[in-house]
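Here it is: the structure, laid out below.
Every protein chain but one is kept in place in this view of the complex.
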Amino acid sequence: MVRFAAHRLGILVLSLVGASVLVFGALTLLPGSPAQVILGTQATPQSVHHLTVQLGLDKPLWQQYFDWLHGMVTGALGTSYVSQLPIGTQIWQALQVTGPLVLLGLVIGLVIAIPLGLFGALLQGRATGAVLGAIGQVGLAVPTFVGGTLLIIVFAVEFHVLPASGFPEWSHPGSALKSLLLPAISLGVVEGGIISRYLRTSVLDLLQSDYLRTARMKGLSMGQALRRHGLRNAMLPLVTVGGLELAGLIVGAIVVENVFTLPGIGTLLLTSVNNRDLLVAQDIVMFVSGTVLVLNLLVDLSYRLLDPRLAGRS
Amino acid sequence: MSAQAEPAGASGPAAAVAGTAGSAGPEVVGGPAVGTRRRVRSFSLVAGGLIVALIIVTALVALIWTPYPALAVDPAGRLAGSSGAHLLGTDQYGRDVLSRLMSGARITLYTGFISVLVATAVGIPAGLVAALYGGVVGQAVLRLTDILYGFPALLAAIALSAALGASTTTAMIAIGVAYIPVFVRVTRANALGVLASEYVMAARAYGRRPWAIVRRHVLPNIATTIVVQMCLLFSLAILAEAALDYLGLGTRPPAPSWGSMLQQAQGYLHSDPALSLWPGLAVFVVVLGFSLLGDGLAELFDVRARR
Partner (left out) sequence: MAALSVRDLSVRAQGLELVRDVSFEVHSGERVALIGESGSGKSLTAMAIVGLLGRGLSASGEARLGDEDLLGVSERRRCQLRGDRIALIFQDPMTALDPTMRIGRQVGEALRQHRGLSRRQAAEAAVKLLARVEIPDPARYAHSYPHQLSGGLRQRVMMAIAISCDPDVILADEPTTALDVTVQRRVLELLDRLVREEGSALLLITHDLAVVSEMCDRVVTMYGGRVVESGSVESMLTAPQHPYTDALLAASSAVSIDGASGEPLPAIAGSVPAAGQFPPGCPYRDRCPRASQQCTTMPPLEAVGDRTVACWHPVGREEPAAGITTEGTLK
């Protein structure tokens, strides 16, 4: 297990380094000087030169890279050229929207997925089971931005029960949650669809499994056998999927925030891309990829811990 | 006996569990559960196939004919509801929505195709190399795959668009690259299975060269799995591409891509919700179609591979 963890940690570091080189390279290797790109074609040579020095772009490439890495690690991300705000603060504020949104989305996804997958499998062969399976299939094909738009049409435009866009401060927790509800649902529907498919498959495998039959042979009722043997075994794939889908949710949030104009990470990323605020874009891309890669690592590790068959191997 | 597919997107552990859990039951040949599954299978296959066929036909028709030119602006007929002249109405510039949707099908298929092409053109050979050569080369391929694996496609595409500027090509290539690891893994895992089989051992004993074995034995045997995976990737690529267009980072207006149509219609959500509905529905149907087709094929070929 320790060897495996070390091995996976090594891969994580390599992945992070790889991602940082790519992200850094994307900015640096742009045609023309970055300062020129940021300021646009109308800028005077003086202001371009001024910005180049201010951004440290006159230093050698490797030094720029390590300065940037150093900033990422210590949190000293510098100041956005466009908004003149500290980048760290901007990201932190955006996280306060995106974080809860993603968690709420995951909860909604699980609330949708668990009954769909479980009963879809248990009732397999009957009409209800087929319908539940079909709902999962349909759910995962609804793009978040389409689902979000539909939800706005129904709940905001037609019935005026929930806000279509915007986000108040967390100092008003009630209305803040209300603003997150529709976006979280549109995220949750897709993830719920995906997770329900995995769950359904693993429950079907479980129902056909010999060890469940052995448990029944010992005299356990179906309910007891499912609780004592089924749950543990069905949990394993669910952990993997849940973790991977959490990563999917983070990326999905980028799109959904745009639909509902929520001031989260995704909106910040898009605004900075559109404003050519490349420093911010670079930091966010790096931050999100880092989060996703770390999540993948945690999933792999927890899986090893949970599955005795894998625990001993490296 | 178990046609139920195992999510292929999941990494090794999940596959390992399902692999051991599926087992020989009692000596029943044809239980009713099998029959039901067969019915479901044919439903996925038929429904998915029909939808995909419909999209392809629509895209082909749009090449030579649409009710109106997709880009023809008509200031007088802005935001008209559906009528005999404009079946699905017109948008904020008076462009015919149906015509734009039809042209959009072409863009959608094109982007999906390029993404899949990129992913397979790199992923399959790399997977074969990893399966054939255990040494430094194989290890290097695997490690690279590990590093790329799990990197979100959409994020890669956004980053690339930010760097190179928004364009359809950038988006498609970024999405394709992000899915290379999936193909490396699927190809390698299945190729290893074939390489371990007795007839390949025999062919090796006869002194057949590795790549001849790949051509004669491995490729034909893993083809079905690859096709299934391609269908699923197609749906994912379309989804990602539409999201990028929606965010304004992919195909740019005025080109009638569904994502950007939806984005533009959003401004008229209160007055004209139907304008948002059509492109949204189109994306949904196509994604559903390809994922159904993939599922149907997976069950038909008895392939354990789902998203």
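Letters A and B mark the chains as written, and numbering starts fresh at 1 in each.
Quick note on the criterion: contacts are C-beta pairs under 8 Å (C-beta built on N, C-alpha and C of every residue); 3 or more make two chains touch, one makes a residue touch a chain.
Note that the structure is predicted; figures quoted are calculated from it, not measured.
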item	value
Sole contact to the chain not displayed, among A:V17, A:A76, A:V107 or A:M217	A:M217
Residue among A:L236, A:V255, A:L269 or A:V288 that touches the chain left out of view	A:L236
Touching residues (missing chain, whole complex) on chain A	125, 207, 209-211, 213-221, 224, 228-229, 232-233, 236, 306-309, 312
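Convention: only the chains that are shown with their structure count from here on.
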item	value
Averaged-CA centre spacing for the pair chain B and chain A, given as whole angstrom	20
Contact set on chain B toward chain A in their complex	2, 4-7, 9-11, 13-14, 16-18, 20-23, 25, 32-33, 36, 40, 143, 146-152, 154-155, 158-164, 235, 239, 242-243, 246-249, 259, 262, 266, 269-270, 273, 276-277, 280-281, 283-284, 287-288, 291-292, 295, 306-307
Sites on chain A touched by chain B in the complex	11, 14-15, 18-19, 22-23, 26-27, 29-30, 124-125, 130, 133, 137-138, 140-146, 149-150, 152-153, 157, 164, 194, 197-198, 201-202, 204-206, 208-210, 233, 236-237, 240-241, 244, 247-248, 250-251, 254-255, 258-259, 269-270, 273-274, 278, 281, 285, 288-289, 292-293, 296, 300, 303-304, 307, 309-310
